[in-house]
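Note that one protein chain of the assembly has been removed; the remaining protein chains are unaltered in position.
Labels A and B are assigned to the chains in the order they are written; within every chain, residues are numbered from 1.
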Amino acid sequence: MNDPDSKKAGFFSRRSFLKSIGTTAVAGAAVQAQAVADELEKVNAEKTIGPGAVPVTLTVNGKQLKLQLEPRVTLLDALRNYSSLTGSKEGCDRGTCGACTVMINDVPVYSCMKLAIEVQGQEITTIEGLAQDGKLTAVQQAFMDRDALMCGYCTPGFVMSVTALLKKNFRPTADDVRHACVGNICRCGTYPRIMEAAFQAAGVPVPTSKTEVIRYA
Amino acid sequence: MKSFQYATALSVDSAQQMVADNGQYIAGGNDLLGLLKEYLVDPKTLVNIKSLPGLDKIEQGKDTWTIGANVTVAQIEDHAGIKECFPGLHWAAWHVGSRQIRNVASVGGNLAQHSRCWYFRHRDVLCLKKDGDTCYARHGENRYHSLFTGNQCISPVVSNLAVAFAALDAVAVVQREGKPVSMKMAEFYADAFTSPTAHNALKPGDLILRVEIPAVRNRSHYIQASDKQEFDWALVSCAAAAKVTDGKLSQARIALGCISPVPHQVDAANEFLEGKTLDDATASQAADLVLKNAKPHGHNEYKIPLAHTLIRRTLLKLNA
Partner (left out) sequence: MPDTPAPKLSWPAETKYISHSTHRIDAPPKLKGEARYASDIQAEGWLYGMILRSKWPAAKITAVNLEPALKIPGIKAAILVKEGERVVHFYGEEIAAVAGATKSACLDALKAIEVTAEPLGFAVRENDAKKDDSPHVWADAPNVGTPKSTEKGQVDQAFGECDAVVEGFFTTQVAIHHPMETHGNSASWTDDGLTCWASTQGITSVRDGLAGPLKLDHSKVRVITDYMGGGFGAKFGPGPHGLLAARLSREAKAPVRLMLTRFDQALAVGNRPSSFQKIKLGAKSDGTLHAYDLDNYGTSGLGTGGTSAGGGSGIDFPAPYIYRIPNTRVKHTSVATNAGPSSAFRAPGNPTASFGMESIMDELAVKLGMDPVELRIKNDPSEIRQKEYKLGAERFGWKDKYKKPGSSPGVVKTGIGCAGSTWGGGGSNKTQAEVQINPDGSVEVRMGVQDVGTGTRTVLAVIAAEVFGLTPEQITVRVGDTHFPPGPGSGGSTTCASVSPTLFATCTDALAQLQTQAGVTDAKGDNWTAACKKLGVNPLVVQGKFAQGLSSRGTGGVQFAEVEVDTETGLVTVKKIAGVHDCGLIVNKITTESQIYGGMIMGMGYALYEERVMDWQSGVVLNPNFETYKLTGLSDIPEFDLVLLNMPERGVIGIGEPAIIPTASAIANAVANAIGARVNSLPITPAKVLAALGKVPPSTATAS
């Protein structure tokens, strides 16, 4: 169609609609109803909500969570305190530590810096959504094999970051791993093991840290 | 955070109408949520501008590239064309925060972000920038603060992208009172240089639409120095860009971040480089010109030799 309006993705112009359905009387009535519906949809889409709680539906790990949340509630808060998905952790609540990392449409983000109302209609994956039927994923297994966790508080966030990286880049270099996961902080000091775990999960050779046990003589 | 209303705008006009009554735009939300959580801003309504049509594209034109305000920093980092044509912009984006931040951070938000000065960001310090009486940094902890300023506040601009855009002579197009207004980076931050309470020259309701980059400069680079290797604000950042033909520079621009409320540029330095071939001596002289009249405060004098080094190294990369 040469109609310039039709170039805009998802935009349904009245002209293009009219052209496509012809000009019968029935079509005419339908057009009027559609036009009203369009206008209503626009008004509704721009409607102001809050500040009190409003219905919010989140798609988390393939399931729908129907919640009542104020607009100011973050995704992290919604997961942990309005549902029982406490796997994502609160380390700083300021987008500086990564303990709250989740994937939104396979993209890792800080859930503490995302308003829950903004992620409706998107696929949210949390740490609880990775292992299927209780079986650890390759990334989780690698973390366990390499002892890439200690107290475990930063672990869900790191697992999410490494998982997201490998979805995007299945043969990362060391620089790639660092650049992808530097947004996750660990105070216990698991970093060298996390590097090993990422390589193991990617199926590439693991440059292990050198440790030797020597019998003191 | 205090409570607020929330609405999604579907057109620029709607957005500007909605924000008029004590509203704030929310794009990526990194900066805004940080400000809200510390009770530094108090909007009645958050106006979501992520659904505005046409603001999320990177487009290569014949003479000009256009980057929509809603393009994420991650998209810039990942864009092969930008890495090839504007490596300075690529590296500036690469260094922004962490991947999680870049995935949601918008170009517009990165430019418009508020001061990171720790006095400004502190919930219980009423500093000059928040309409208090005193710039606490002046006689206090100012290791991260400006070497140049036109007013009492010494908080510097820290946006990586702004520094790269400045070196590329890019223009931000801002919708103001129904019309698009074009501003180079110097104009975009002008008010921050002159007024203590300003972070940039945006007026209430202004909506950043896009950034336009002239394609004339075929070489560019960006380097920053920070305490940590990554995920750290720069102590000093530097971008340089020029058209390089047979080793000779033309239309060179050097810009520094984190030392002034505006990406710091000096015309004399840019002019000095016109027609020159880059070597250590030229780069050093240019650096001297850029840093002339730098005024350190109690604890940020280190930024001067640091900036000098970054300028030299960034310029010499243009030869590569």
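What we mean here is this: a residue touches a chain if its C-beta (ideal position, glycine included) is under 8 Å from a C-beta of that chain, and two chains touch if they have at least 3 such contacts.
Given the structure is predicted, the values throughout are model-derived calculations rather than measurements.
J.: Counting contacts across the entire complex, name the shown chains the missing chain touches.
T.: Contacts of the unshown chain, counting the full complex: A, B.
J.: With the full complex in mind, choose from B:Asp227, B:Asp246 or B:Asp267 the residue touching the hidden chain.
T.: B:Asp227
J.: Could you tell me which of A:Val60, A:Leu75 or A:Ile127 touches the chain that is not displayed?
T.: If we include the chain that is not displayed, A:Ile127 is the one touching it.
J.: Across the whole complex, list the residues on chain B that are touched by the chain not included here.
T.: Looking at chain B, the ones touching the missing chain are residues 1-3, 39, 116, 118-119, 122, 124-125, 134, 136, 139-141, 143-144, 225, 227-233, 235, 296, 298-302, 304-306, 309-310.
J.: So which bits of chain A touch the chain we can't see?
T.: Listed in rising order, the touching residues are 70, 72-73, 77, 80-81, 84-94, 96-97, 99, 126-128, 130-131, 134, 136, 140, 143-145, 147, 149-156, 159, 178-179, 181-182, 184-195, 209-216.
As a convention for this text, only the chains that are shown with their structure count from here on.
J.: Express in whole angstrom the distance between the two chain centres, defined as the mean CA positions of chain A and chain B.
T.: Spacing between the chain centres: roughly 27 Å.
J.: In the complex of these two chains, what residues of chain A are touching chain B?
T.: 8, 11, 42, 45-52, 70-72, 74, 93-95, 98, 101, 107-110, 113-115, 117-118, 161, 178-184
J.: For the complex, give me every residue of chain B touching chain A.
T.: Those in contact with chain A are residues 1-10, 14, 18, 26, 29-30, 33-34, 36-37, 45-46, 48, 50-51, 53-54, 74, 94, 97-101, 103-104, 229-231.
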